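Have a look at the structure below before the remarks.
What you see is the complex with one protein chain gone and the rest in place.
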Amino acid sequence: MKRALSLTLALAATVAIALVAGRAEAAPTASTDTNLTGAGATFPFPLISKWIPELGKAYGINVTYSPIGSGGGISAITARTVDFGASDAPLSSSQLDACKGCLVIPWALSATSVPYNLPGIGGRLKLDGPTLANIYLGQITNWNDPAIRRMNTGLNLPDLRITPVYRSDGSGTTYNFTEYLSSVSPAFRSGVGFNTSVSWKTGVGARGSSGVTGVVRQTPGALTYVDVAYSIQNKLQFATIRNRAGKFATPGLRGIQQALSQLPAKVTSLSQLKTVDPPTKAGKLAYPITTFTYVIVPTSSSKAADLRKMVYWAVTQGQKFGPPLLFQPLPKTVQAFAFREIKKIGST
Amino acid sequence: MSTLAPDPAASSTTLERRGIPLGDLLFRGVAGTAAIGVTVLLGVIAWKVLDLAWPSITASGLDFLWTEVWNPVTDTYGALTFIYGTAVTSLIALLLATPLSIAIALFLTEIAPRRIAAPIATMVELLAAIPSVVLGLWGILVFGPWIARNLEPWLESTLGFIPIFSGEPSQAGILPAALILTIMIVPITSAICRELFVRTPTELTDGAMALGSTRWEAIRGVMFAYAAPGIAAAVLLGLGRAFGEAIAVTQVIGSSDFISTSIFAPGDTLGSKIASQYQGATTPLQQGSLLYLAAILMVISLTTNVLAQVIVRRFEKQRRAA
Partner (left out) sequence: MSETLPAASRHDVTVSSNRLGRRKAVEKAFAASGILSALAAVAVLGLVLGSVVFKGVSQLELDFLTLPRPLFGEKGGIADALVGSALIVGMCIVVAVPLAVLVAIYMSEYAGPRVSTFLRVVLDVLNGVPAIVVGIFVFGILVVGRGQSAIFGALALAILMLPLVARATQEVLEIVPRSQREASLALGVTKWRTTWSIILPSAIGGILTGVVIAVARVAGETAPLLFTSSIAANAVSFDVSEALPTLPVAIFVFADSPDPREQASAWAAALVLVAFVLVLNIVAKLIAGRQRRKLEGT
């Protein structure tokens, strides 16, 4: 009886392993000897997911990516526990020092949307920077507040408490959103400031772009800030935000493109890539909360050749996978900047 | 020597007669090394966590313990919110779990007939076996929303005059976390209480009842008095478990950096903050402060645990003397 039992278990285990291994073999990634592991921002995950099978087909590079948040990506590449990191927030000078020879290269461009959960209001919500700042400062607490009603005269705003949702993990999207709020609201700048992780005055925290989207989905009256691809994937309504030209802009491709229209002709450093609160001459459709997202690679690595191939492909052919997910292809000046940086990736 | 058939013990007996208990020495040495190793391991864990936290401890000092701030922008940190959160969630869990556990233990040992007691005891144990991440999943998707839609509004309508029960219902907050912790502690505490009640000499309660008291009075007067230290130890062990739980708590507590009066509001605990921010800590001081939190958590749990051990040992000594 015992014998039969152990034999059955062994047989079952063999069958299980065979099934799983067989499936793994049949998977579409080419069997090759180059693996690149990356970790970081959840923001570009939708796009990177599309890139992974393509990189396998194009160069035979097996890329794996763990969306743990920009903060996690920066820590991981600093500790060299991964081959590349990803972050929507540029590195501060002390982070660059700690990273000991890291290149920060923009490889995608999209917008941070502000989705909300307000069923039956009869239209799309309009918001502006100062109002958003006041919501996240806890000064505006109800959806029928005059400040919100003023901008949304045609809508049926309920007497419902606002639940602002924020990222509890280290997030480049937080950096982008708080940078925007800090530039339009002095009170927010001095009260909260901007960083991948800030001390929020009010609201509820959740982990990852998925987490915040999940809370909004489940909580009437909630709103949050998240990459526009997540809002669309989860069928959440997002607000239009007033830009400097006075128009309410949508986080679509045109909105992103116009927001970036005022870049210098030659980009020599990341500090020139200001994406939030673009000036009036940017355009009527310019969306105020756009962000680049960056790949962080070491200047010297044993996998330098593969890293160069991956980043090069991402900033050229990879860009065409962007538009369906509302990632605007990189402007030519930024692409040129990226090419110059890629050349600096050397071998150990 | 011997004319008997070869005896496997003979070779070692021969060795012993020669005075070299080699096998014994080796075995004892290996087992002893393992024992030393385990003790050293405990010491190394305590030392290493403190060592990792030390730069932050020296930089922030003891003020860290009562500062309510966590601001990566200004790079200033303090542990008060999280110490408060840990204390409040665990306290609520304890207040709810202790009477429940005692009641369940009494039910299983005194009230229920054997045939019912066994399966129910198994089911309570199975509750302990559910991994905390699964309880957290259930908390996020089922329990939390139910609390926000039903329990919190009801509490507010009946007890809303007390500040801790007022406020906006939220599916992520101190209360959901405390309730999940209760679910986790009850099986542990009730199992220990059950052991205690089973081992209480029946002569004590029988004697009380022979003198005219009801079952409950006998239990309350005699058994509890007898088992009190054990119950205290059980409570402390449950408390230690509550302090240390990071995963299920971080899933349902809402991650706020500030202390709120209402238990409906989001908050955070030591373990939960570490779990949610450790990977993404970008400045050395932020990372160090999270390690400082870990050191505080370790000290709190070890103290509670050691206290429970001391009570148990003293209790056992008392019982053996009696």
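List of remarks:
Letters A and B name the chains as they come in the text, with residue numbers starting at 1 for each one.
Following the convention adopted for this analysis, a contact is a pair of C-beta atoms (placed from the backbone, for glycine too) under 8 Å apart; a residue touches a chain by one contact, two chains touch by 3 or more.
Predicted, not measured: the structure shown is a model, and the values here were computed from it.
Shown chains touched by the hidden chain across the complete assembly: A, B. For the chain left out of this panel, the touching residue among B:L41, B:L65 or B:V198 is B:L41. Considering the whole complex, the residue from A:G191, A:G211 or A:P288 that touches the absent chain is A:G211. Checked against the full complex, the candidates B:L141, B:V198 or B:A225 give a single residue touching the omitted chain, namely B:L141. Contact between subunit A and the absent chain runs through residues 19-21, 23-24, 27, 29, 35, 37, 39, 45-46, 48-50, 52, 62, 64, 66, 68, 72, 76, 79-82, 206-208, 210-211, 213-214, 216-218, 229-230, 233-234. If you put the missing chain back, the residues of subunit B touching it would be 9-10, 12-13, 16, 21, 23-24, 26-28, 30-32, 34-35, 37-39, 41-42, 44-45, 48-49, 51-52, 99-100, 103-104, 106-108, 110-112, 120, 122-127, 129-138, 140-142, 183, 186-187, 190, 209-219, 237, 240, 243-247, 251, 271, 274-275, 278-279, 291, 294, 297-298, 301-302, 304-306, 308-309, 313.
Going forward, only the chains that are shown with their structure count from here on.
Centre-to-centre, using mean CA coordinates, subunit A is 38 Å away from subunit B. Contact residues on subunit A toward subunit B in their complex (touch as defined above): 68-72, 74-76, 92, 94-95, 98, 161, 163, 168-171, 192-201, 203-207, 215, 218-219. Residue ranges of subunit B in contact with subunit A, taken from their complex: 69-74, 145, 148, 168, 170-173, 254-258, 266, 276-277, 279-284, 286-287.
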